[in-house]
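Complex shown without one protein chain; remaining protein chains in place.
Per-chain numbering from 1; labels A and B assigned in written order.
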Amino acid sequence: MAGEKTFYQEYEVFSKRTQNSAFQHQFSLLAPNEDMALIMAQENFMRREPVADIWIVNRRDVRKMDREEKKTLARLDNKEYRLTKGYGYLKKKWRHYEQQVLDEKEILSWGGDRK
Amino acid sequence: MTPIHTVTDDELLANFMERIEAGEKIEADDWMPEEYRVTLIKLISMHGISEIMGALPEKEWVPRAPSLSRKLGIMSKVQDEMGHGQLLLRVTEDLLLPYGKNRGDLMQDLFKGDLKFHNVFHMETKTWADAGIIGWLVDGAAIITQTNMLKASYGPYARALQRICAEEVFHAQHGESIIMALAEGTDEQKAMIQEALNRWWESLLMFFGPASKETTGSSKQDLTIKYKIRTKTNEDFRQIFFDKYIPRILALGLTIPDPTIRFDEESRLWTYQQPDWEEFKKIIKNKGPRSQARLNLRKTSYEYNAWVRDALSATVT
């Protein structure tokens, strides 16, 4: 049994390196409350890297998966219809019509300046 | 109705060993055999508390470091040691959950002498060169054992070690930089490193633990290998240490304080003078030169400011 009264709570620390990057889980720390957790987070886990933002989450608020539930994550590798590789034949088709296929690289470039 | 199949412990164990063999990572909430949990707790709590106690001998040199940049470097290094302690104690605390134990209990175990710390951190430091030797060779030794566990079957430990090893690279260079300055310095400075090396050599050999349990009566290396926490033996580690560091020690014009040490071409192994393993047993039972003083330092500060932890318990919502 616990010999000492525990007053610390477990906080999960997330951070992002730059404004554009996604949050990433770093580690967990013990703190009495979230303000304390926040002032300790950066120096405990990100002493040598740039940090653009930090989230603190009390571990009790994290809904985790158990071993049974993790079984729901597996699936068959037969879902080409969700991926561009299921439509790979289009490149050849367009060539027949003397047009270039609009692939991922081309489409994602449309956000830039008009060439 | 189909009868529900209750999974037996044997099946759980078989499944667990299959996962480990397949290179899967075990996580804190996963089922694990008691022996695995206990092995991990012993290993990681000792590793963690050794970082915390290991901060103390180097910390002795923090205020005394001989320049502004050395003061900054060693402060940051000792901070990292405390940080490693934080990571490892967190991993241990999550493993202790089923036993209802927490960090406070770990500290009490340390004070009672039930939780041991590494032999090197029981030793005295006498000069600035000791701070250099600790950074260069003690951290070098630690890097060898820690990198071997980067692929440990227990995910949280492997992830903590990823962070730790990345920082150890900085520590090793911090130590090398102190040693290099002394090695290229005055005669007094050179003598200072040789004396420090002589002082630390036996402790460095002991750091890796006995070659087999016959030497000291117990060793946890068999279990850690069985559960794929590590792959190499204590003696493997010591040999790697010799491979990596003996040429560097000699290159700086230092002498290994063991006239018998030599590399045997046939076996590709170093033969060397064994450290006094009886002394090792005494040291890790907190009977080393600075064991009690450092425990006292840790305990006094922990208890003297206990009111802070009590006060903040009032803020828990």
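The rule we apply is simple: a residue touches a chain if its C-beta (ideal position, glycine included) is under 8 Å from a C-beta of that chain, and two chains touch if they have at least 3 such contacts.
Criterion: contacts and distances are computed from a predicted model.
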{"item": "Chain excluded from display, named as in UniProt, from \"1,2-phenylacetyl-CoA epoxidase, subunit C\", \"ABC transporter ATP-binding protein\", \"Fe-S cluster assembly protein SufD\" or \"Aldehyde dehydrogenase family protein\"", "value": "\"1,2-phenylacetyl-CoA epoxidase, subunit C\""}
{"item": "Candidate in contact with the missing chain, chosen from B:Thr147, B:Gln189, B:Gln273 or B:Asn286", "value": "B:Gln189"}
{"item": "Hidden-chain contact residue, picked from the options B:Ser45, B:Gln86 or B:Thr224", "value": "B:Gln86"}
{"item": "Full-complex contact with the absent chain, from B:Ile20, B:Ile52, B:Ile193 or B:Ile240", "value": "B:Ile52"}
{"item": "For chain B, residues in touch with the removed chain", "value": "52, 55-56, 59-72, 75-76, 78-79, 82-83, 85-86, 89, 103, 127-128, 178, 181-182, 184-186, 188-189, 293, 296-298, 300-302, 304-312, 314-315"}
{"item": "Contact set of chain A toward the excluded chain (per top definition)", "value": "29-33, 35-36, 39-40, 42-44, 47"}
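In this section, only the chains that are shown with their structure count from here on.
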{"item": "Chain A and chain B, separation of their C-alpha mean positions in angstrom", "value": "33"}
{"item": "Chain B-touching residues of chain A, taken from the complex the two chains share", "value": "1-9, 27-30, 32-33, 36, 44-45, 47-48, 64, 66-67"}
{"item": "Complex contact set, residues of chain B against chain A", "value": "29-31, 76, 79-80, 83, 86-87, 90, 93, 100-105, 108, 159-160, 163, 167, 309-310, 312-313, 315-317"}
